[in-house]
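Here's a structure for you.
Missing here: one protein chain of the complex. Every other protein chain is in place.
Chain IDs A and B follow the sequence of writing; residue 1 opens each chain.
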Amino acid sequence: MTGRCLYEKDLRPLKYNILTSTKHDATVRAIANRLGVSDAKLRRLLIQRLDMSLLENIETRWEMGLRYADDGDPLAKELGCELFSRFIPLLDQERMKEIYEETRALAQEIPFEGAIVRGKALIREAILS
Amino acid sequence: MSILQSIKNAVRSRSIHVSYIDVGSCNGCDIEVLACLAPRYDIEQYGIYVHNNPREADVLLVIGSVTPQWEDKLRNIWEKIPAPKAAIAIGNCPISGCVYARKGSLTTPPVKNYIPIAAEVPGCPPRPTEILSAILSVAPLIFKDYEEKQS
Partner (left out) sequence: MKKTVDVSIPLGPMHPCWKEPVRLKCETAGERVLHTEVELGYMKKGIERIMRGRPWQEVMFLAERVCGICSVVHNMVFIEAMELISDIAVPPRAAYLRVVANELDRVASHILANFSYCYTIEHETLAMYLLNTRERVLDNLERLTGSRINTAYMIPGGVRFDLLPEDAATMLADLAKVEEELKRYVQIFESGPLIGLRSRGIGYMSREDAIRAHTVGPTARASGVEDCDLRLRHPTYRALGFEQVTRTEGDNFARVMLRFQEVFQSIDLIRKCVDTLPAGHIRGGGLCRAGEVSYSGEAPRGELTYTIKTDDFGRVLDIAIRTPSIMNIEACAHYMVVNATSIADVTSTFISSDPCIACNER
């Protein structure tokens, strides 16, 4: 980015400012906890992938995601399929679908809990990559 | 004074194009500027036209204390306005930062650090009539005999 450009600006510090608010910070910690990644890493990812209005709204999105995402499908709910692809769009929907299919195949062979753990690891990998 | 200059003076005093720019305010001054458009104050009977386009403006109304995004852009917008031009600070925000000039704030007032300000209208927010009279009293001072003062 050239310094003389009128409109394009490095937005990262501004996005970070948004996440420092009390509620936003708590939400980021909750998401990091659920995903099993560190707060700082998740914050970096959020800043890279989401736009500013989504970041402002992250608290509501998270609440609504917990309430409405993947109703009626225990496996998808445990993995957080819609939660992390629609409500907090960290992953695109195709990749999420692949992981979901993979985990469902696994769940036929090994016990449910084991499959969930493996599925969650896959999601973490995909998000961090 | 040449004839050309006197014609220019006469025309300019009845045709002031205004653009307003919000550099981080509470919106209060914004809507007071907007209220000037209402038929009750009828800004256009004085020959003032509000476009939100800096390239065809003569007077820039600056509202708000400066937020990080505007620090560089404010100057750029000021440079885009063709001369002769004037900037008027509306409200306490651009003058002192109003309530936002406290510890922990992200803003960096005053606006006069960034662009030259010709007039200030204090108030939180000022009334539409005050804004109107500020524009009307500043514009002729700046624009009168502009070409002759230059040479």
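Rule of thumb we're sticking to: a contact is a pair of C-beta atoms (placed from the backbone, for glycine too) under 8 Å apart; a residue touches a chain by one contact, two chains touch by 3 or more.
Just so you know, these numbers come straight off a predicted model, no measurement behind them.
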{"item": "Residue touching the undisplayed chain, where the options are B:22, B:58 or B:120", "value": "B:22"}
{"item": "Which of A:40, A:64 or A:105 contacts the chain that the document leaves out", "value": "A:64"}
{"item": "Those residues of chain A which, in the complete complex, touch the missing chain", "value": "7, 11, 14, 17-18, 21-23, 49, 51-54, 56-57, 59-61, 63-64, 68, 89, 92"}
{"item": "Residue ranges of chain B at the interface with the undisplayed chain", "value": "19, 21-32, 34-35, 37-40, 51-54, 64-65, 67-70, 73, 77, 98-100, 102-107, 124-125, 127"}
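As a convention for this text, only the chains that are shown with their structure count from here on.
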{"item": "Chain centre separation in whole Å, for chain B relative to chain A (CA means)", "value": "45"}
{"item": "Complex contact set, residues of chain B against chain A", "value": "68-69, 72-73, 76, 106"}
{"item": "Chain A residues touching chain B - in the complex, by the definition given at the top", "value": "6-7, 9, 13-14, 17"}
